[in-house]
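In this view, the complex is presented without one of its protein chains, the others remaining in place.
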Amino acid sequence: MEKSYLSVNKISKEFNGIKIINNLSFEVEKGDLVKISGKNGSGKSTLLKILAQLYFYDQGEIKLNGTNLKASNSKTIISYCSSDFIFYKDLNVKSNILFYFGIIGESNNKKLYEDNKKFLGINLFENKYPNELSNGQKKKINIFRSLIPTYNLYLLDEPELGLDLESLNELDNKLQTLLKNKKTIIFSTHNNDSLSIYSKYKKEVLL
Amino acid sequence: MKNIYKIFFIIKLIIFKDFVEEIKSKEIFISIISYSILVLVVVATTSNAKNSVEFFSTVFWISISFSIILGINKSMNKEFENKGIEYLITSPIDKEIIIFAKIFTNFIFINIASILIIIFNNIILNYDLYNPYFILLIFIINFGFSVIGTITFLLFSKVRGKEILSPLLFIPLVTPLLMGGAVLTVQIINKDIQNFSWYGLIIAYDLLFLIIGFFISNIIFQE
Partner (left out) sequence: MFSKFFIITTFLIFTFMLWMMFWWIPIDISQGPVAKTVFIHVPLAWCSMIAIILVAFSSIYYLFNKNIFWDNLAQATAEVGVMFGILALISGIIWAKPIWGVWWTGEAKLTTTLILILIYAAYILFRSLYTNSIQMKKIAAIIAIIGAIDSPIIYFAANLWQEAHPVTVIGPLSRKESYFGADYGITLLVSVIAFTLLFIVLTQLRYKIIKIDNLISLKDKL
């Protein structure tokens, strides 16, 4: 049996004694588009955070590309677009993004940024500080840093939330390009019609 | 070799990021320096025992340790207040590197602030401390402060009482450093260093907590 790219095997995660995720298993092949669906509080964000290594799972096993995900340095670089706004408040937008690119090992972070800064209109507010931005603009920082560099696995937690129509189109096109390049994308959403790519999912994980 | 170069690059990047943040907000320096000046103001206005070396040593270490608690709390809070630490946790770098980079940043900030604190103490309490032994002592003790301060803050980072809890654990853990600092300060000022085993104790203590920090890095960051 061929080993799948990402295999999640009977994982559980509890908070305050309540099991948010209980005995969940699924497999993802390389290049798949996977949708995670469920009600509010069913554990979609938790599952994505476990895959992004922000949380430890309590039981079970997750293997990414053959290696255990619990190892602290995964050779595979994972992109995680959170539904929270994540930034350093004393760095402007450009510095926040450049810092992140440097941390994940992009050798030429400045060039990568300059080539792509028109994506989602980041160049229009690149010198502003995050506290001066609207929520939609803060979300764009998240999306920018999780989609522009080259990753192997993309984890997106409701990326379309808070974006205007034009940005939604740009996001859709970007995700379509990634899918064509055989990148693995796992997303969660409540709004299936917001992006056309959402209807093209290959697998669905129900929580 | 390439790996070590990469690690140095990332640590340099994190330290540089902290400096850029500090240049913008100046929170850490202002809190460390103003707190230590306030301690000195209280001492200067309430006490006349300015001829006692022990008194100077006590005041100095009180002002350093409490202002450092404030400084480290402010510095570490920057990582957690808008979840910027998640940049570091979700990236492929080792958690040990994150802790080491934060310890080093705190170490640099504390040292710069300590030099200023020494100058203020010299002026207000009339002691001359431009002594290489003293500066060396400050450096090795500040390293211990930054290691223990970073670790205690991280241990309590997810609890709502962290502003109170981290000093409550920090001060008992740094007491050997404070004891060594106080004894050696008096001996250095009197130019009569008797017991070199304090230096060994301080350095060994710093290294012990550095090792503890490396061991617990994986547990602290991931929930």
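First chain written, first letter: the chains are A and B, and each begins at residue 1.
By our rule, a residue touches a chain if its C-beta (ideal position, glycine included) is under 8 Å from a C-beta of that chain, and two chains touch if they have at least 3 such contacts.
Keep in mind that this is a model prediction, so the values were computed, not measured.
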item	value
Visible chains that the absent chain touches, using the contact criterion stated earlier	A, B
Per the touch definition above, residue among B:Y35, B:F107 or B:Y205 touching the missing chain	B:Y205
Listed residues B:S34, B:S47, B:N126 or B:T175, member touching the removed chain	B:T175
Options B:I62, B:L165 or B:I203, residue touching the unrepresented chain	B:L165
Residues of chain B in contact with the chain not shown	155-156, 158-161, 165, 168-169, 171-173, 175-176, 179-180, 182-183, 194-195, 197-198, 201, 205, 208, 212, 216, 219-220, 222-223
Chain not shown, touching residues in chain A	14-18, 56, 58
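Just so it is clear, only the chains that are shown with their structure count from here on.
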item	value
Chain A and chain B, separation of their C-alpha mean positions in angstrom	36
Sites on chain A touched by chain B in the complex	52-56, 72-78, 80, 82, 84-91, 95, 99-100, 102-105, 130
Touch list for chain B against partner chain A, complex	6, 9-10, 13-14, 17, 20-22, 24-25, 78, 81-84, 86-95, 218, 222-223
